[in-house]
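Selected chains only, in their assembly positions.
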Amino acid sequence: MVKNTYMRWRLPLICLLWEIAMIILFGVFVRFDPEADAHWKEEWHQKNFTSDIENDFYFRYPSFQDVHVMIFVGFGFLMTFLQRYGFGAVGFNFLLAAFGIQWALLMQGWFHSFENGKILIGVENLINADFCVGSVCIAFGAILGKTSPVQLLILTLFQVTLFAVNEYILISLLHVKDAGGSMTIHTFGAYFGLTVTRILYRPNLEQSKDKQGSVYHSDLFAMIGTLYLWMYWPSFNSAVSNHGDAQHRAAINTYCSLASCVLTTVAFSSLLQKKGKLDMVHIQNATLAGGVAVGTSAEMMLTPYGSLIVGFLCGIVSTAGFVYLMPFLESKLKIQDTCGIHNLHAMPGLIGGIVGAVTAAAATEEVYGKEGLISAFDFTGDYKDWTPTVQGGFQAAGIFVSLAMALAGGAIVGAILKLPFLGDPADENCFEDDVYWEVPEDEESGLYHMHDPTLKPVTS
Amino acid sequence: MVKNTYMRWRLPLICLLWEIAMIILFGVFVRFDPEADAHWKEEWHQKNFTSDIENDFYFRYPSFQDVHVMIFVGFGFLMTFLQRYGFGAVGFNFLLAAFGIQWALLMQGWFHSFENGKILIGVENLINADFCVGSVCIAFGAILGKTSPVQLLILTLFQVTLFAVNEYILISLLHVKDAGGSMTIHTFGAYFGLTVTRILYRPNLEQSKDKQGSVYHSDLFAMIGTLYLWMYWPSFNSAVSNHGDAQHRAAINTYCSLASCVLTTVAFSSLLQKKGKLDMVHIQNATLAGGVAVGTSAEMMLTPYGSLIVGFLCGIVSTAGFVYLMPFLESKLKIQDTCGIHNLHAMPGLIGGIVGAVTAAAATEEVYGKEGLISAFDFTGDYKDWTPTVQGGFQAAGIFVSLAMALAGGAIVGAILKLPFLGDPADENCFEDDVYWEVPEDEESGLYHMHDPTLKPVTS
C-alpha cells in the first residue's frame, strides 16, 4: 500500500488558515488583563496596592517559565528517545504546542476570563494555556511516529476544545479542585490519546519495529526531557494555586512525591528484569509518575509523608505497567502506545484523582484552620455550606467525567483522523523522520540502516 | 596558502592582559548599587520600603537568569548545528560572552550608572550586560567557523564599545524606547556582523563546504538552543521594562508573537520546498523571528492580536530569507552568513524597529490612560511636552542611527580583523574544531571524514 505523505499544500494551508483565524479571533476577543494593561497604575489605588510587586506577574511568572520549559523542552526531548524520530518528536511537539496555546487562550478565555465581550489575559492565562497543551503533548506520546503533522494539528484543535469543556465542567460546574491537573490534564489527556491510538490501530506495525527502539545518544537526549519535567514539576503543580501558603505547600508536596518515586522506580526496574539491570525507559518515565499523582492534592494538606507514600506507590505501578501491562494492551486491546503514556499519565492520573478526593474529604478545620479551610477549597458564595465530604464526592465525580470525556472525545477525534487525505505514513515508514523532514545525509545516520555484516560491532 | 593558527602565546596573552585590565578598571570604578550594598537597610527607611521584597532583585532576577540562559545555552547551542564545530560554537560563545559582560558592565556603566566617579551595579546592569553581549553573539553567528578566538575577542572588545555608544545615543540622546532591543541588539548586532563577514570574504570557502552542513545529532543539539531562546524570549523582552504592568504586558506580547511565528515558519518551510518536507534550519531559526520583531514594541500596548500579526509576517519573511535571499547575498554581495543572521536578526530587527515606531506614534491617552502614557514613554522632565507622534519619529531615527553605526563600525572592525597575525584558519579548515581544540579521536568523529565506498549507507 502506497501512502501519500506529500505535505506541500496541505500543511501550509492548514497552518496559514488557522493562524489567520487566530488573528481574527484575537482581534475580536482578546485584550490585556487589567494587571497587564497600561491603565493598571490607575486601578492600583482602588485595589489598595502598596507596591508594583503585588502584580500577579511576580507571583506567577517564574512558575510560568518552568511550566513553559516542561511543555517545550520537557515533553519535546522526552520523546526523542526514538533513534530516528528526534526531529519529529521535538519539532512536531513545538508545532502543536505553539498552535495549541493560542487556541487554548481563546477556549479557556471564553469559559473563564470573559468580561464585557472580551477575554482578558494575564500570566495565569498563559500558564493555563500551557497546561491545556500539556494534555495534547501527552496524547501525542501515544501516537508518536505514526501520524502526519496535519493530523496532529487537527488533533490539537479538537483536544484543546474538549479539554476546555471538560475543565469548565469540573472547575466551574462541579467546583472541583485540580490545580496540578491529575484529572483535567493527565487522566483526560492520556485516555484521550489511548483511545485515539486504539482507533488508529495498525496491525502491521511490526514492519517498523527496528526503528521503535532507542540508540545510546537518543536515550541521553530523552534524559534532558525527563530531568526538566522532574525538576520543574513542583512549579507545575503550584503554578495556579492560591498565592502564599498554597503555592508553597504544593511545591513541597510535589518535591517529596517525586523524590520517593525515583527510588521505587529504580527498585522495580531492576527487580522485574531477570538480569537485574536498569531499563532507561523506566528511568525516563516512571520517575515522573509521582508528580502526576499529586497533581490534585499537592496544594492540599497532603503532608510530606503522605506525598512520599503516593510517590512510592506510583513508581511501582508505573514501572510494573511498562513491564506487564503495555505488552498486554498492545496484543489484546490493540492499543499501540509509543511512549507508554498509560504508565506515566493514565494510571498515575487516576490515582491522583482518587488521592485528591480522599484528601479533600478528609480535610478538617483542625488541620487547615477555619480561614484556611475556606480558602483552600473556596467554600464561599454558593459553596459556603459545603463540607469536605461533599467536596470529596464532587472530586470523585470529576474523575468519571474526565474519563468519559476522554473516551468519547478520543473515539470521535480518532475517527476524524482516519480520513484518508491527512497524509499519515505507511506502516514501514513509521518512526522515521525522513517522511516529513529533510534529514542530513550523514554517514552516521546512514549507519543506522546498515546491515553489512563486515560492519558488525566486535564484542569487547 | 599555509596559515599559522598556533594560539599558544597569542590567546593566553590577550586573555590575561585583558582580564587584568578588567580587574584594574573594576577596582577603580565599579561598586555595588545601593540595593546590593550592605548599607541598604539604612536607605530603606528613606525610600519608604515596607519589605525586603521591594529590592529590585526580586523584580528582575528571575528574568535575568532566563536571559543568562539565552546568551550561554541559547546562542551557544543554536550554533552547534555544524557537524564538526560544536566545541567552537559553545566554547567560543562562552569565552566571548564571559569577557563581553565584564567590558559591557564598564562601558554601559560609564554611560548610564555613573555617580560620583563610580559605576554602581545591580541586577539591571547584569541584564543589560547580557543584552549587549547578545549582540556580539549575533554577529558571531555570521562569522561562525571562520575566525580564531583571538579575532573573536577583538571583535567583542570593539563591538561592545560601539554597542554602548549606539545605545547611549538612542536611549539617552534620542529618548528612544527599546526594552527588548530590536534596534540596539538585533539590528545593530546583525548588520555589524554582516559587514564584518563581508570584509572577511573568503572566495574559496567552498573548500570546506562538506563541513558546513549538519548531522542528525548536531541538529538536535541545536534545537536545545532554539527552544531555550524561544521559551525565554518573553523574559528577554520584559527584563528591563518598568515594574508592574509593563513587564507583564511585554511578556504576553512576546509569547503571542512567538507562537504565531512558529505556524508560518512551518507553513513556508514546507511550501518553499519541492518535496514539501520541513527544513530543520528554518525551524531552528525562523521560529524565533517573532521575538526579535516585538523587541521594541512588546512593552507598549501592541495588544495580543497585534503581536500575532507581527509574528505571522516575520515567520514568512525569515523563512523566505533563508530560501531566496541567503544564496543571493552570498553569490552577489559576497556576504557569507554561516547561521543566517540576516534572516533571524537583521530583517526582523528592522521590522521590530518599524513596528515600535508605529506603535509609539499611534499611542493615545485613551488606550494607555493619562498616567499610563506618561509612564510608558517616560514623558517627564525634559520630555513632558512630547507627543506620541514625536516619539514615533525619534523611534524611526533610532533605526537609522543603529544601521549607520553597524555598517561603519563593522567596516572598521572587519578591517582590523584582517590583520595577518590573528590566527584565522585556512579556507579548507573552516568549520572544523580541531584547528583550535583537542578533539577526541573517536571512531565516530573519524567516520565523518570517511569516504570509503564500502561504508556507504545501504538505503533502507
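For the reader, a short list of remarks on this structure follows.
By letter and in written order, the chains are A and B; residue numbering begins at 1 in each of them.
The rule we apply is simple: a residue touches a chain if its C-beta (ideal position, glycine included) is under 8 Å from a C-beta of that chain, and two chains touch if they have at least 3 such contacts.
Everything numeric here is computed off the predicted structure, so don't read it as measured data.
All together, the complex described by this structure holds 3 copies of its single chain type, of which 2 are visible.
Just so we're on the same page, only the chains that are shown with their structure count from here on.
Copies chain A and chain B of the same sequence differ by a rotation of 120 degrees once their CA atoms are superposed, given in steps of 5.
With centres set at the average Cα position, the gap from chain A to chain B is 32 Å. For chain A in complex with chain B, the residues that touch the partner chain are 6-9, 11-13, 15-16, 18-20, 22-23, 26-27, 30-33, 35-42, 50-53, 55-58, 61-62, 65, 68-69, 72-73, 76-77, 80, 86-87, 90-91, 94-95, 98-99, 101-102, 105, 121-123, 126, 149, 217, 221, 224, 434, 436-440, 442-447, 449-452, 454-455. By the touch rule above, chain B contacts chain A in their complex via residues 50-51, 53-54, 58-59, 62-63, 66, 83, 213-217, 219-220, 223-224, 227-228, 230-232, 234-235, 243-249, 251-252, 255-256, 258-260, 262-264, 266-268, 270-271, 273-280, 283, 287, 301, 303-305, 308-309, 312, 367-373, 375-376, 444, 447-448, 450, 454-460.
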